[in-house]
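Every protein chain of the complex appears in place save one, which is left out.
Presenting chain A:
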Amino acid sequence: MESFVDFTNRSQGRDQLFRATQYTCMLLSYLLEHKADKEKLVMKLKQLESSMSSGRKMFRLGNTVHALVAARRTTQLPDVVPRFCLTTSNLTRALYFVCDAVLWLRSVGLQPDINKQKWRNWATKCYYFSLLMNLGRDWYEISWRLEQAVRKKNTKENSSWDKEDQELNCLKCDSLPSFLPLLFQILKRHPPLLLDTVKNLCDLSSPLDALGIYKTNAGVIGFCGLISSLVGILTLASPHLKLKQ
């Protein structure tokens, strides 16, 4: 119980638990929607989902400052690509939180004449852009590790094989079949990178659907959201699994 208390004492921990619950409800209500005698349960799941969602919107008030502080921190990174990607990602996240706060004001009734659709559209675009920047950074991390691994493999084979076989093997190195196993090897050796990539890819499903770029259904969004929340909980519970910035 002590570890549960320690975990939920952090604001992020509680938020990830609520997020996981919200997406589980979304997934379950999609799966049970057309079943015969489950209408009451589906309605309760939808109500739980909406109360989690509106509660989380309230807790997110003030996260703009978090994102700006994180952006300031990432401007100090040594490599150019992560510095650019993460700073842009944090700045667009700050914008997303601003739009989110405006939407909260409207949902609470303080400013009823706000154009909900427009602000929601802006919020989704900002979130989508920040996810793309995060994925860009993930891809940079993967690609330089891939390059390093290929170079290591080449030097190992150069030292042990004859010259004729060398060219053959160099061709083999660049073909696709050996690229995928190498990729899996790299991801297996760096769990934080794997978890971060999986989380960002899963988070992508919701804005892709909302912006109409790649329409899926509530079940897919719910499932992806649940996976990303579980990854978030995992990285909070074991901080060594979090990708260092």
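The rule is short, and it goes like this: contacts are C-beta pairs under 8 Å (C-beta built on N, C-alpha and C of every residue); 3 or more make two chains touch, one makes a residue touch a chain; residues count from 1.
Here is the rule we go by: contacts and distances are computed from a predicted model.
Since a chain is absent, check the UniProt entry for it and pick the matching name: "Alpha-1,3-glucosyltransferase", "F-type H+-transporting ATPase subunit delta", "Trafficking protein particle complex subunit 8" or "Peroxisomal biosis factor 11 beta".
"Peroxisomal biosis factor 11 beta"
So which of A:Met52, A:Ala123 or A:Leu230 would be touching the chain we can't see?
Hidden-chain contact among the options goes to A:Met52.
Hey, which chain A residues sit against the chain that's not shown?
1-2, 4-5, 8-14, 18, 44, 47-48, 51-52, 54-55, 58-59, 62, 65-66, 68-69, 108-110
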